[in-house]
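Data first, discussion second: the structure below is written as structure tokens.
Of the protein chains in this complex, one is absent; all others appear in place.
After this line comes chain A, so read on.
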Amino acid sequence: MTQSVVVQVGQCGNQIGCCFWDLALREHAAVNQKAVYDEAISSFFRNVDTRVADGGGDISRGKICSLKARAVLIDMEEGVVNEILQGPLRDVFDSKQLITDISGSGNNWAVGHKVFGSLYQEEILEKLRKSAEHCDCLQCFFIIHSMGGGTGSGLGTFLLKVLEDEFPEVYRFVTSVYPSGEDDVITSPYNSILAMKELNEHADCVLPIDNQSLFDIISKLNLMVNSGKLGTAIKPKSLVTSSAGAFKKRQEKPFDAMNNIVANLLLNLTSSARFEGSLNMDLNEISMNLVPFPQLHYLVSSLTPLYTLADVNIPPRRLDQMFSDAFSKDHQLIQADPKHSLYLACALMVRGNVQISDLRRNIERLKPSLQFVSWNQEGWKTSLCSVPPVGHSHSLLALANNTCVKPTFIELKARFMRLYKKKAHLHHYLQIEGMEESCFTEAMASLSTLIEEYNQLDATKCMPTEDVPRLSVAI
């Protein structure tokens, strides 16, 4: 069994991270009733003997003594991290695995990447090495950050290069929150485009998320919960947005609901690697199957169900509905329409009491309405994990490598150009040592190249699929 380390950077990254650890504890507590430290829980948590000074060594088996998250918390302001360390989750984090500063990055990618990058490079390396040493077999780094600000965006992507150089064999999965149209940070397009170049070059896999989609999901759920008729019947723990039954009884903060959705995404992504099932899917299989070409590694995610009804008399039709929902716009975590774009590859990660025949039936049913690229007409990767998420009997996470990410990037490019043409706010960046206009033009070129790749694929959409002529051999 392998381990993963979560690196949460910036305000957004740390807030999502906090929700993730909370829900992870809840999930493992539900599965692991005897409180034995097993391999599943060791994937994200260390078992530490707190009676020994300085944390002591890790206890590799037996009863759970004290669980410590395999996490590194980084923020250039103290507020968020301090709050975490004073909150109910304080004992879950190793207080030595933090890097903080006081002044913040001022929503400036250059400050995060160049200034803080060089200032904290050694310390970052040291903390990462420490967390790797605690792992028996480290497989993956999960980086959580936002694209629009300064720390998450700048320092978060600086980190990617460090990880690539120091741990070349360990996967880098990045969960990136992209700024939505009404983002209140004026320079978010600059920050995002500068960060995109790093993601293009140094990430193995990126899961783009946008706040608008998360917000829409919440609005829909609120409508259902408050609609009276259906509302009373929803199991509270099952809401994809809820912290009900979670480890900490914290005050629900405004972004909690949205962050919980992302936390659930990460839990479902790793479930088949942590728990047993009849068709396992490890993290290295995600990259292998969903990334046909190194630069095309942006995966659109959708989660279903978003809630479970308490009424147990729900007919089995619900199961098929779950598969249909996964392909609907309403369940995507990014504003995208995969159904009307081109699929390069698609993964269905199923949890709970679902069998291979259910999976096959639904793939056959949905296939005709989806367009796959000519060389990957049956591009499905599937997994069956027996352990369902808390509050559900089954769930589905769909990960698609689909050209529907293109509009997000085009939109970002447009917003960038509006600012850049006028050189608005550019001086804030150029005055930072190491920053030149070429940084901007190169980042722009990188994004344009990516968009062009998607364009070329889209162009093949309506062409008739012809088989490539086969080798002819002499017998």
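Rule of thumb we're sticking to: contacts are C-beta pairs under 8 Å (C-beta built on N, C-alpha and C of every residue); 3 or more make two chains touch, one makes a residue touch a chain; residues count from 1.
Everything below uses one rule, namely that contacts and distances are computed from a predicted model.
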Name of the absent chain as recorded in UniProt (options "Presenilin", "Septin", "Aspartate aminotransferase" or "Tubulin delta chain"): "Tubulin delta chain"
Touching the absent chain when the full complex is considered, from A:V36, A:I186, A:L223 or A:L279: A:L279
Among A:D136, A:D330 or A:E452, the residue in touch with the chain that has been omitted: A:D136
Interface residues of chain A (partner: the chain not displayed): 1-2, 39, 136-137, 139, 276, 278-280, 282, 284-285, 287-294, 345, 355-358, 360, 363-364, 367, 374-382, 384, 467-468, 470-473, 475
